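A protein chain is absent from this complex, but the other protein chains hold their places.
For chain A:
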Amino acid sequence: MSAIRKIIQRQLFQKDDERIQAIVNVSKLDGKKKKHQTLLCLAVTIEHPIAVRLYFVKGEKDDTFKKKDRFNLREVREIDGINPKKYIDSTNMLYKRLFDNFFDTLISKVPKAGGLEKKSKTSDSANTSMRSDNQSFMSASSEVDIEVLPQLIETVLAELSAVIDAEQKFVVRFFHINSELLAQFETTSTGSGDSSSLGGRNMEKHMNDQVRHVMGALFESLNIHLDSFCRAVCRNNPSNVLLLFVIMSKKVLLPQDPSSYFSITFGSLVVLIKRQFDTFINMECAQYSEVRIVKKTRIGILPSIARFASFVRRAESIFENAERRTDLEKAYYNLCRAVCDGIQKAAANPYSKSPSSVVKFENFHELYLTLSELKIQCLDQQRKDAKALKEEHIDAYVKEFMGRPLKEIQTFFDNVNNAIELRGIRPDEISYQQQFSRIELKKVISQHPGKEVKKGLEQLYKKIEKNLVPNSSLLQVVWRDMQEQFIKQISEYNRVISTCYPGSKIELDVCTDNVLQFFSEIAQQH
C-alpha cells in the first residue's frame, strides 16, 4: 500500500502541490475483483491557503492512475442509513465471504489425529468417523489439542468480538438507533458487575430490538460456521468436545457486556458446544451398553470398562477445577450406568461361554477396582454397588456349582427340606416317607463315596479355572467361598440326618475332616 501511495503521490499530487494524508482501497460489496483498483485519497495542499480534498483515484491499464472525482471537505457530509434492507443485504454478503475465509483457515489449523484416522476423515459425517476408531479415540493427539485448541478458541472469540463490536457501533450510528437509551443500560449493567449475562431475556432488556434485528441479519451465516467449527474440532478426536466445553464454561463466568451483540453469538456457541457434548456422551453410552458377540466366546472383561476409565482420566485432566462439574458428573452417572447395562447384556448373551454369574462378577469386580482407582467422589455409590454386585454374583455362582460333587445327596436333601417346609411334615416323620426312607438315604449316600467326592471337587476346581479369565485373581476368592460353602453344606446335611434320622447311625461317607483333607490335597496339585 505504501508503494502505491508513493506512486500516486508522485504521479498525481506532486504537481498540484498536494500531499496524501490517507489512502484506502475501495472495493465493491459483491466481492468480485475488479481489474483495476479504486482508491480514495485524502490530500492536503502544501501551501496556504490550506485546502483538504477527497479524491477518487482509479488505476489504469498500464499501472498508471487517474483522478476521477474530487470533493472539497466541506462538501462531504455524514449520511445516515436510509434503507437498512439494502445495507443488510449487501453487507451480509461481505461478512459471509469474510467468515468463509476465516473459518476455512481456522478449521485447517485444527489438529489432525494420527495417520490411522485419515481414512475416516474422508467420510463426511462425524458419526461414522467416531464409530470407526474404536479404541484409540482418546489417544495420540490429545496433548497437542490441549495446547492448540485453546489458542484457536481465543482467536475465534477475539476476532469475532472485534468485528461484531465494530459493526454494532457503526450500525447504531448509521441507523440512528437511540444510543442514549443504550448507554443508560450499559452503565447500570456494568455497575451491577458480574455474570448472569447469558439469559436471553436479560439480553433483550439490554439491547435494543432494532440492533438485534440488524445485527442478526448481518451475521446470519455465523451460526453455521460456528457449528462446523465445533464439528471440525471434534471430528478427529471426539473427546475434544470436553476441552471446548471447559474453555467455554470458564468464559461464561467472565463478565460480559450484555449490550453487545457479541454476547448473543457467544451464547449460541456455548449452546452448540453443550449440544455436541451431550451427543458425545450419548454416543459413548451407546457404545458401552452395546455388546456385540457373534460367535461363542468366553466374554471375560469387557473393554468398555477400560474405555470408561480412560474417558474419566481424560475428562478429569481437562476439567480439573472447572466450574461446570455438575454436567460432567451427570455424564459420569450415565456412562457408568451404560457400562453396567453392557455387563448385564453381555452376561445374558446366548453366545457367552461362561455362566452369566461369572461374567457379572468378573466385570463388576473390574469396575469396582477401576472406580476405586479413579476415586471420583460422585461415583462412590456406584463403586460400592459394583462391589456388592460382585459379591452377590460370586455367591450365586458358588450356590449354583457347589452342589455338583454331591449331586444326588443334594437333591435328596433339597426334597427333604421341601417336604418339611412346604408340606409340613414333621422332621421325625421324614424317615417314614417312602422316598425318604433310611434305605433310600443309604442308597444315595453310597453313590458318593469319598473318592468320588474328591474327584468331584477336583473337577469343580478345574471348572472354575476354566470359567474365569486366565490367571484370574478372583480364582482364589471364588474357591475360598466354594470351600467354605461346601463344608457348611456337609455339616448341614449331618444336622438334617441327626434330626430326621435319629439313632440310625447313618453317616455321610465324607466328614468335614475328609473334605478339608481333600482341599489340602487339591491345593498341593498346582
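To be clear about the criterion, a contact is a pair of C-beta atoms (placed from the backbone, for glycine too) under 8 Å apart; a residue touches a chain by one contact, two chains touch by 3 or more; residues count from 1.
Operating definition for what follows: contacts and distances are computed from a predicted model.
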Protein that the absent chain corresponds to, by UniProt name, given "Striatin N-terminal domain-containing protein", "small monomeric GTPase", "Ski complex subunit Rec14" or "GH15899": "small monomeric GTPase"
Looking at the full complex, which residue from A:319, A:364, A:479 or A:501 touches the chain that isn't shown here? A:479
Mind pulling the chain A residues that touch the left-out chain? 295, 365, 369, 372-373, 375, 470-471, 473-477, 479-481, 483-484, 487, 512, 516-517, 519-520, 522-524, 526
